[in-house]
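A single protein chain has been omitted; all remaining protein chains appear in their positions.
Labels for the chains are A, B, C and D, by order of writing; each one numbers its residues from 1.
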Amino acid sequence: EPVKIGALFDLTGGTADVGKPYAQGVRDCVRWFNEEKDGINGRQIELLGVDYSYKIPQAIAAYKNFMRQGVVAVHGWGTGDTEALTKFVSRDKIPYFSASYSEHLTDPAKAPYNFLVGATYSDQARIALKYIKENSEEDTAAFIYNDTGFGRSPFFPDAENYAKKIGVDVVDTEIVGLKALDATSQLLNMQKKSPAYALIQETYMATSTILKDAQKLGIDTKFIGLNWTFGKTLIELAGEAANGFYGTNSFAMWNQTDVEGIKFLHELNAKYHPNVKYRAVNYIQGFSSMYVLLSALEMTEGELTGENIKAALESMKNFSTMGLTAPVSFSKDSHKGVTALKLYQIQNGEIKPVSDYISAD
Amino acid sequence: MLNVNNIEVVYNDVILVLKGLSLNVREGSVVCLLGSNGAGKTTTLKAVSGLLDSEDGRVTDGEIVFMGDRIDNKDAAEIVKNGIFQIMEGRRVFKDLNVEENLIAGAYTSPSAKVKDYIDKVYTYFPRLKERRTQLAGYMSGGEQQMLAIGRALMAEPKLILMDEPSLGLSPLLVKEIFNIIKTLREKENASILLVEQNANMALAVSDYGYIMENGKIVLEGTSEELVKNEDVKEFYLGSGTGRKRFRDVKHYRRRKRWLS
Amino acid sequence: MINKESLLTVKNIYLSFGGIMAVAGVSFNVNKGDVFSIIGPNGAGKTSILNTITGIYFPERGSIFLKGADITKMPVYKRPAKGVVRTFQNLELFKGMTVLDNLMLSRHSLMNYGIFSSIFYFGKPLREEVRHREKVEEIIDFLDLSGIRKKHVFELSYGLQKRVELARALALEPELLLLDEPMAGMNTEETEDMARYIIDINEERDTTIVLIEHDMNVVMDISSRILAIDFGEKICEGLPSDVANDERVLSAYLGEEKWI
Amino acid sequence: MNYTNCGNFKTSYVKDAAIFQTKFSLIMIYSFIVLTFIFPFFANTYYLYLCNTIFIAIIGAAGLNILTGFTGLISLGHGAFIGVGAYAAAYIFNNTDLNFLIVIPLSGLVTAAVGMFFGIPSLRLKGLYLSIATLAAQFILQFFFVRAEFITGGVSGAFVNFPSVFGVSINSDFSFYFVGLIFTIIMLLAAKNLLRTKTGRIFLSIRDNYIAAEAMGVNVFKYKIISFGISSFYAGVAGALWLFYLTIITPEHFTIGVSIQYLSMVIIGGLGSLLGSIFGAVFITLLPEFLRFAADNLSQIYPAVTSAFAAIREGAFGIVIILFLLLEPEGLAKRWNLIKAYWKLWPYSH
Partner (left out) sequence: MMDFFLQLVITGIVIGSIYSLLALGFTLIYKATGVVNFAQGELLLVGAYICLQFTVGYKVPFIFSFLLTLVFMFFFGFLIEKIFLRKMIGEPIISIIMLTIGLSSVLKSVVQLFWGTSTRTFPQIFPEEPIAVMDLQISYVYLASIVAVAVFLLLFTVFFKKTRVGVAMRAVASDQQAALSMGINVKRIFALSWAIAAIVSTVGGVFLGNINGINTSLSHFGLMVFPVVILGGLDSIGGAIIAGLIIGVLENLAGGYIDPLIGGGAKEVFPFVVMILVMMIRPYGLFGTADVEKV
């Protein structure tokens, strides 16, 4: 009898451009377990993947359907669905992984069954602030975000408090919509405060707008983007303007072939998808996240009940993801799997790591 | 030039409105079609002009032949090109176009070189329209709108004009004027006219031939002279003879026509 | 006639649209029990006068009195309650509703129950509905609409729709009924019927009538007084016989032919 | 259907105005209601979930139909009004000791007030201009949901605990089903009564010809506002139910997409028909589920084209709507009536 796992993907909705590679990563991981690792201790894994188009009612419908089919865990996707399902998964005791890096979803007191592989937005912002503190002469920063749960999550109140704590001056905050065509007025206002760095929480399009307008206006603030701002697509969109842009990214990149996990994924793809020569970072995210979930299932003692899986997860300490992320640890007090990451920078159209692992404590 | 043979018209696939109706219009003649409300006069005209289609109506039986061509269930646009133009009931001017633009729209099927001449011609028939040439048609009074509707027809220089109650809502003076225009049209414009009217006195006066319909069928036809003399026509359409009548003396609301089928 | 009580008084009203003077200083007085007709060429301003009486437009100058009370600036919707109700020149019915609902709607202001109670339906709302339904049935009977009461208005022929409009106005139990070309588009027989209805409404239902109509046979026959206007101005007012022989009326409106 | 004078006027007129005209239809409807109460004892969570969303959708759609179908005011802000109800419910529930059964109508009232406020432009605006003003309401309210953190909890949303009544916690699809069902029945009955009496006729008259309505003594503006109010009340109740079902809401639940979805319900179901609102709500709620079911099954057979199926599914939703409009432009309610008429005449119909 197979082990059933539910998965919510966005293949057609508002976040499909990153949702698709992520889903592929999840699927490949399952396939790898099934075909080469003998499933979960001999039981095949059945992945019930559902494209919910980033629509919450459809996510809930899919979840109810998972329950009907008897899944042991769910791998979700965005902030909206993860939040909407929090109450249900805690009631039903279903471990729930997702790619929503909002910190409030990693607090076991509020969301006992939610787990996250990857640094939370708040941690990413903390790490960026830490980097600013250590590398800049002037300790001033601005926050640029969009007015959604996703956009505000890293900054208010976490990054704000942390900046105060370590002595970085947040001199300005600006709102730039996710689909903004221009950010001139915001950047002009920001320029008046001339922060040394600005943290950006957006997706590719708005980030590109910001970087291009900043270049046009001759703004010399340096920009650090959180994980969704950062990737090869940005370089295509922003061109020249992307040069010098920093990103906080908890995952190894496709071109870091010195990392064991990346080398492994190259091989895996050569076998499964011989035509595919490049994988976006989202693929690696999806793969890593599922890898941790499946490994926890393997480690679970006794039946695969929610409580047992949760116990297995909470006992994970410094679990190695083959270098795809910093080692993963969960505990009864924290469901953040990863709290350290490297900063990357775009240099001449290439993404290069520019720091060692920095941890956010 | 127009032969309507035994047509049946059905709305929405269920409502049978015309039940085997036939009529003819000879070249250069004015033919009037009389009948009470709901008899199917408008429907008849629309069947000829192809406007039924836009109301989910269809000619299901019989044929309509115009100058040798079958035109039943053809496109309205094509029928206008063939030379039939319907002046619709209720004027139907383009409310938010001005007078001149309404006329230009009427000339859609005419050669563009002639549009200016036609406009001038309409203005000579209706000087009032010239005064109002830049006014939005929707804000004109009923009579003015009717003039515009007739003017639009002239813009297409049709061979056959179908007029649906052109005197509706017009002042006595204008009614006369409209009928004079009809006479003029026939003499100067060389147009044949199929005229639907409630004002039977006038209609029979300007027409050569008349049909009277009830309930989707022709119940009486004849030359206008014959019809004017017919007792039933006198009673129900002309109002006892020519003189005015005392409405207070008419005691019963509904009397029934003798030819009721 | 002299002792008749005055119902509607229009004093020197003006109304213009853009550059066009639709009504230019018209005054007249309608007494209780009158059939008061307004005639004039197309575009003379007849409908515009009606529109000022019913409040669709407010006159720019001048005033309108109903039973001595100034109603010049009263909003449209308050006037029916004062007894002023109209029909329209081009049918303005509620096409998607049944004939019955058209008439019942008219009586909404006479119905005495609130929105909240209506959600429970039984009790007062139901009693009121039945009471008003009875009144409406009287009118349906009177105008012989019983065969079509459950029909949607858009299904009806033009002539019937005209009659429904009259019925809808009657359902409001008006004191002053304003009719804008009720006979337009009707044949002789139907015109006779309509004339008969108007006479009965006037005499039996005790309703004062202001009538706009181009059918001179009717106007001359059933009016007690006639006002003739042209270019928004009064050209003549008086008894039918006076107006019919007035030179200016003849030249502006009737044409050469004598009507009486 | 012609009314015939048969002596006893009173009972005839009462009968003439009854919702269910024949004994047969009355029996059918009672049996149906009984069945709906028995159903949850035999159904699994997934089906109960679908029913629960359908209940909420029916109430919301009925509300929108009152405004759009009956009064003729097209609203593109219904989703936001539903949001107002949900947030109001969360706020009241968390800050008072009131039972959620009281909180639900209260949030309806709050939403009605907000709806009436956003109805004010109807004083001057007509037709499409007004609809787009309601679109503005949608965006302005969304902004409010995000920014008025002290009331709405901002972007991280509002939470409540599972409510309970008579000591029973409404924390499962099974228990919520009864709450949803009862509210749906009450709300539909109230709407039906409202619409078959004075107010309903006034709404229709405004829809059909507002100038004539005014000339017949209708205070058009007042009733437009009332229509906004009633419609929003329904939205508010739907929103409050949604909150208590989910116990957590964020601004993302009440986007323009939701407004459009409700609009499709009333159009597909049939404008100006309460029955249509029910059909529309059922149809639009089940359609994506059905399409997903189909897509999933097909993907299992042809896994290589999984992503193509995903894209097609979105389009299929559009296609179904388009087909509906092309084939059934007057909505499902119309078709239902035709079917009913057919069976009434059976076996004499051809």
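Convention: a residue touches a chain if its C-beta (ideal position, glycine included) is under 8 Å from a C-beta of that chain, and two chains touch if they have at least 3 such contacts.
Worth saying up front: this structure is predicted, and the values here are computed from it rather than measured.
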Indicate each shown chain that the hidden chain touches within the full complex. A, B, C, D
For the chain left out of this view, which of D:I260, D:L275 or D:L298 touches it? D:I260
With the full complex in mind, choose from B:L2, B:L23 or B:L51 the residue touching the hidden chain. B:L51
Which candidate, B:I71, B:I104, B:I178 or B:L238, sits in contact with the chain we can't see? B:I104
For chain C, the residues touching the chain missing from this view: 47, 51, 56, 88-90, 92
Please output the residues of chain B touching the missing chain, sorted low to high. 49-51, 54-55, 75-77, 79-81, 85-88, 92-97, 101-102, 104-109, 112, 115, 136, 138-139, 152, 156
If you put the missing chain back, which residues of chain D would it touch? 68, 74, 121, 124-129, 131-133, 135-136, 139-140, 143, 146-147, 211-212, 256, 260, 263-264, 267-268, 271, 307-308, 310-322, 325-326, 329
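Note that only the chains that are shown with their structure count from here on.
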What is the set of chains touching both chain A and chain C? D
With chain C excluded from consideration and all other chains held fixed, what connected components does the contact network retain? A, D | B
For the interfaces C-D and A-D, which has the higher count of C-beta pairs in contact? C-D
Farthest CA centroid from chain B: chain A
Taking the mean of each chain's Cα atoms, which chain ends up nearest the overall Cα mean? D
Whole-Å distance, C-alpha centre of chain A to that of chain D, is 37
Hey, how far is the Cα centre of chain A from the one of chain B, in Å? 74
Provide the C-alpha centroid distance between chain B and chain D, rounded to the nearest whole angstrom. 48
Taking each residue of chain C in turn, which ones touch at least two of the other chains? none
How would one label the connectivity among the chains shown: line, ring, star, complete, or other? line
Could you pull out which chain D residues touch chain A in their complex? 44-46, 49-50, 53, 143, 146-147, 154-157, 159, 162, 171, 173, 246-253, 257, 288-289, 292, 295-296, 307, 310-311, 313-314
Hey, which residues of chain A end up touching chain D in the complex? 11-12, 20, 50-51, 53, 55-58, 60-62, 64-65, 67-68, 80, 83-84, 86-87, 91, 102, 104, 147-153
Okay, in this complex, where on chain B does chain C touch? 34-38, 89-90, 135, 139-144, 146, 165, 168-176, 198, 200, 236-239, 244-248, 250, 253-255
